[in-house]
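Inspection log for the structure reproduced underneath, given as structure tokens.
Every protein chain except one is present and positioned as in the full complex.
And now, chain A:
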Amino acid sequence: MEIINLEGTEDTPKILLDKGNGIFEISGRSLPEDSAEFYQPILDWITAYGEDPNPETLFTFKLEYFNTASSKLILDVLSALEDIDGVSIDWYFHEDDEDMEEAGEEFSELVEIPFEFKTY
């Protein structure tokens, strides 16, 4: 399967989706002008991955900041992952970032996927 490897910018996150090496990560800042357009290829990739997933998929979110339009798309990413067996989430937040911790907790309440919370 093709690898998605996008460098982060000042308004878009770094994305690494690599089935072969078992690395699935979204990190950095997410405040694109058109969040639906930005996340569409990622949603498509996850749907295709779901046809033949690895036995276990540890998906990492290590976001510094995201806007509200991105939060809707992050929920869409999580909902797409929810349909795949063996998925779990590592949700990272900066140790003094209660808002990011709370955002992770809210997402974990909205989907049926195990979350682990970690600080950086």
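Methods note: a residue touches a chain if its C-beta (ideal position, glycine included) is under 8 Å from a C-beta of that chain, and two chains touch if they have at least 3 such contacts; residues count from 1.
One rule holds for everything that comes next: contacts and distances are computed from a predicted model.
Entry comment: the absent subunit's protein name, as recorded by UniProt, is "ATP-binding region ATPase domain protein", drawn from "Ring-hydroxylating dioxygenase subunit beta", "ATP-binding region ATPase domain protein", "Raffinose/stachyose/melibiose transport system permease protein" or "Cation acetate symporter".
Of the listed positions A:Leu6, A:Leu43, A:Ala69 or A:Ile84, the one in contact with the omitted chain in the full complex is A:Ala69. Contact with the omitted chain, checked across A:Ile4, A:Leu31, A:Leu58 or A:Ile84, is made by A:Leu31. Even with one chain removed from view, chain A keeps its contact list with that chain: residues 10-11, 31-36, 65, 67-69, 71-72, 75, 94, 96-99, 106, 109-110.
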